[in-house]
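Only one protein chain is missing; all other protein chains are in place.
Chain lettering (A, B, C and D) follows the sequence in which the chains are written, and residue indices restart at 1 in each chain.
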Amino acid sequence: MASSPRGAERALYPVPLTLEGSSVLHQMLRFRWSEWRKCAPAARREVLGQSAPVLQPLESAQTAAYSMLGHKAGDLMLIHFRDSFDALKQVELDLASTPLWDFVEPVRSYVSVVELGLYESSVKLFRSLQERGIDPNTPEWNKEVEATMERQREAMKGRLYPEIPKARYVSFYPMDRRRGEEKNWYTLPIEERQRQMDLHGMIGRRWAGKVRQIITGSIGFDDWEWGVDLFADDPLVFKRLIYEMRFDEVSAVYALFGSFVVGVRCPVSQLGELLEGKLPR
Amino acid sequence: MASSPRGAERALYPVPLTLEGSSVLHQMLRFRWSEWRKCAPAARREVLGQSAPVLQPLESAQTAAYSMLGHKAGDLMLIHFRDSFDALKQVELDLASTPLWDFVEPVRSYVSVVELGLYESSVKLFRSLQERGIDPNTPEWNKEVEATMERQREAMKGRLYPEIPKARYVSFYPMDRRRGEEKNWYTLPIEERQRQMDLHGMIGRRWAGKVRQIITGSIGFDDWEWGVDLFADDPLVFKRLIYEMRFDEVSAVYALFGSFVVGVRCPVSQLGELLEGKLPR
Amino acid sequence: MASSPRGAERALYPVPLTLEGSSVLHQMLRFRWSEWRKCAPAARREVLGQSAPVLQPLESAQTAAYSMLGHKAGDLMLIHFRDSFDALKQVELDLASTPLWDFVEPVRSYVSVVELGLYESSVKLFRSLQERGIDPNTPEWNKEVEATMERQREAMKGRLYPEIPKARYVSFYPMDRRRGEEKNWYTLPIEERQRQMDLHGMIGRRWAGKVRQIITGSIGFDDWEWGVDLFADDPLVFKRLIYEMRFDEVSAVYALFGSFVVGVRCPVSQLGELLEGKLPR
Amino acid sequence: MASSPRGAERALYPVPLTLEGSSVLHQMLRFRWSEWRKCAPAARREVLGQSAPVLQPLESAQTAAYSMLGHKAGDLMLIHFRDSFDALKQVELDLASTPLWDFVEPVRSYVSVVELGLYESSVKLFRSLQERGIDPNTPEWNKEVEATMERQREAMKGRLYPEIPKARYVSFYPMDRRRGEEKNWYTLPIEERQRQMDLHGMIGRRWAGKVRQIITGSIGFDDWEWGVDLFADDPLVFKRLIYEMRFDEVSAVYALFGSFVVGVRCPVSQLGELLEGKLPR
Partner (left out) sequence: MASSPRGAERALYPVPLTLEGSSVLHQMLRFRWSEWRKCAPAARREVLGQSAPVLQPLESAQTAAYSMLGHKAGDLMLIHFRDSFDALKQVELDLASTPLWDFVEPVRSYVSVVELGLYESSVKLFRSLQERGIDPNTPEWNKEVEATMERQREAMKGRLYPEIPKARYVSFYPMDRRRGEEKNWYTLPIEERQRQMDLHGMIGRRWAGKVRQIITGSIGFDDWEWGVDLFADDPLVFKRLIYEMRFDEVSAVYALFGSFVVGVRCPVSQLGELLEGKLPR
């Protein structure tokens, strides 16, 4: 096992330090076009007007709406970033109480929290603690760990509680790290995982400026271990970046992917326009 | 095979002693918000009033209600702890007869019983019986086993028939032990399983106070071997605990997980409030 | 291959003798409680009254009804044992023609026939035929095989055409024998399979009196190779028996399981009571 | 790779000659019994009468109807053998235009063409061409291949464009050849595949007279590589034949099976009777 001594040398503690930020909900919704078509213009205006008190404040509260391609994610995806699960649940309840929701049915969803895995700091800290003879999960260990976490939490505030990027396109997918009978991410030593994540991060950095990536963790909350949102003004960037990463060891060997969905940003203020069949530009 | 002699040494009996307690049903339910919105306030009150005789006694009979995040577990999860499968079935029938159930449809469910696996006692007892030359499943073996079980059943009464923890958040997931072509939990010697479970338990103990875990067994009753409920006042604890455990040998190599769902406790007395769109605080 | 000579010694014929008995259909049905609640007591009585000519004779014709826990098997499971597939299909048609079936929708089903695998007799017979120099599938072989089958068919009539046990609880699940890339039941020599099945049977025999097991074969008829019904007056027996068997080589390595469902017997004469929300005692 | 030279000896061309015949569509349909029950006898007669011009010619145009056991294949399966995909599509459109189709909804389907794999002729021909120094896919190779195909096509006309057997029972299932990481049918040399198929065929021949088998190929058309229809007057024959074959190397190691469904033949002329709840004898 990764956490037990091997020969003379002891393995480092296997669990990387991990920071959490905003609570995130992806709602993928089918729109009942048939029912909507049956409504006269005045009735549509009434539905939208009565729903406005819930809809209008959404965007400034960090909700983004996307018009989705294909049918797998329904017609509309809402991404909500909030400060807590309670706030996420409340926005679900608020939306469910609007008359617009008579025209909406849930197709998929994803519950997660913004996550930063501190592989580099972890290896550095664990090595130093080991050299100082401090054992994992002792009070001294915990104190040092908490201090590092606190420092990083402060330094990375902006990335832990990000604004949703304004980019026109979004690609979302969930993923796991493989736990196969032969190839198992969770039994690799932390230094090896750190090495692979580092190489992986280098690819990401080359794409900075063209695409924003927000990783959210969903262990304990949803079907996969992580959710990934990519935001870009050119949707081909999603394909190129992910394809390039697929040849990277950590993805080639240890990544398992769920469904990918792609959509076009629709400012909430233009939802009415979208529901008249016009894709906002 | 694990149960046949190897060289001079005989393997211990492979099946751990296991205690069962409360019968448990998880009901995950979609709420028909559209239909509910069509009801005038008076009609809603009538529905709730006519359903009250079934709903009100639920909580004291060990039923907890949760407002679920995302759509996978529907809108509402009820966890029922009862003394028997008959009592579980009766509560299902009682709920199905309320007018509120016109607004409810089943999405998922899980049937199980509270379970305590006595790996440590098992290995100790089986070793001692083996040393005394007592063979498995002989009358003398059975007598000793039954005596140990009885003692433990008495000592662990509180954990076998627990009250549902009052914590604000719940995370539920089903799991299996892997029976792969190479890595197979069920062919490991019991001492090796005991060793791994023991390390696993040590992680759990470090989290005591922050999270309550109730393991239920579902072999013979539902699609997975076990169901796990975690209860905590901070939902991030679910993610941190499960992530840490994932690096532990028994989880890293031998655990297969189903869907994870997460929800916010809603006292049954405040269900009406929830159905008005207000998340109880 | 298992059936070709290895060195000087020839392998035994790999296919075990197998007897078939009753044709069996499991119907798992969701009950439309909402629609039922809309019916006045008189209307319900009429529905039940008009359905009675089909329902009443069911039990004596070897149909058992169960009120199912959770939602996976719907609300109701009917197990029909009949003499032929035609008789099974006719009971399906008869039920579909009752007014009660307006309140019922199919959720799952399983088609199979009672099966007894004669591993012990097979090995004994095949060995003796081999010693006498009789080759598989020659007329002489076929004659001897048919004679053994006939004898066993007569001796096991009661088990081939059983009455449905009166026990209060049922657990049903389908299963396959593994055909993995490494571990493949169907390429094991018949003597090895017989050895494993024999050990497996010994566990079953220790549970006799507490649980009745009926194995049905579904190769060619349904999605899995076998269906297993367990009948007991204490549902915990299902869990304990199956858990114990899971450590047995033939299950640990070679068994793949489908969904498990569990229910409470409801005499057909008390179906009306059940539909009023009272679980028959 | 199977198609590249190994040492001094060159491998035979790996793709077996394959003949195609009738285009085949399996339609599995749920019947809306509730809606049907609401129709008065006169209305039912009208529905059937108006649908008769489409239904009556079906059987002589090589369509067979089956009343299916269990719910997985719905209530009714239609197997259509036609001369082309256009003719199959036209029969779908014709049926969809009948008033009877208001009571029918699609559950499953399968699109394929009758196929005969000429493993024996292929190996013989490829070996002879190799000995004559003729390379695969050269004009001379193609000429010889086409000549063999043409001869076989003529000789096997009856099997390529068969009438649907009159047997009372049908069993249908789709299947693939395994392409596992270790065991991969498509990387075996053609001689080895031919050897296994030959042994497989010998089992089939022993069952001739008791069961008719029609293999259809669906690569490029549907989810699996092949569909298999078995026709017999005793449904137990399906189980016995498939079980016996499962011990045969090509099935034990290289076959992956989809869902099996089983049904009882219902002459189209007796559909009305079936819809009155009487299984035709």
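Observations, loosely collected:
Everything below uses one rule, namely that a residue touches a chain if its C-beta (ideal position, glycine included) is under 8 Å from a C-beta of that chain, and two chains touch if they have at least 3 such contacts.
What you see is a predicted model, and the numbers here were worked out from it, not measured in a lab.
In the complete assembly, the contact with the undisplayed chain comes from D:110, out of D:36, D:110, D:126 or D:173. Remark: the omitted chain is touched by one listed residue; of A:144, A:191 or A:244 this is A:244. The omitted chain makes contact with just one of the residues A:41, A:158 or A:277: A:277.
Residue D:14 is the one among D:14, D:204 or D:280 that touches the chain missing from this view. Mapped onto subunit D, the footprint of the missing chain covers residues 1-3, 14-15, 18, 20, 25, 27, 85-86, 88-90, 92-94, 96-97, 99, 101-102, 106-111, 113, 137, 179, 181-182, 184, 186-187, 217-223. Residue-level contact of subunit A with the missing chain is found at 33-34, 37, 67, 69-72, 75, 169, 171, 173, 180-183, 206, 230, 235-236, 238-244, 246-249, 251-253, 259-262, 264, 274, 277-279, 281.
We take it that only the chains that are shown with their structure count from here on.
Common neighbours of subunit B and subunit D, listed by label, are C. Under half of the residue numbers found at the subunit A and subunit B interface occur in both copies, marking it as a different-residue contact.
Inter-chain centre distance (subunit C to subunit D, centres taken as mean C-alpha positions): 28 Å.
With each centre defined as the average position of its C-alpha atoms, the distance from subunit A to subunit C rounds to 46 Å. In subunit A, no position touches at least two other chains.
In terms of which chains touch, the assembly is arranged as an unbranched chain of neighbours. All chain pairs that count as touching, in label order, are A-B, B-C, C-D.
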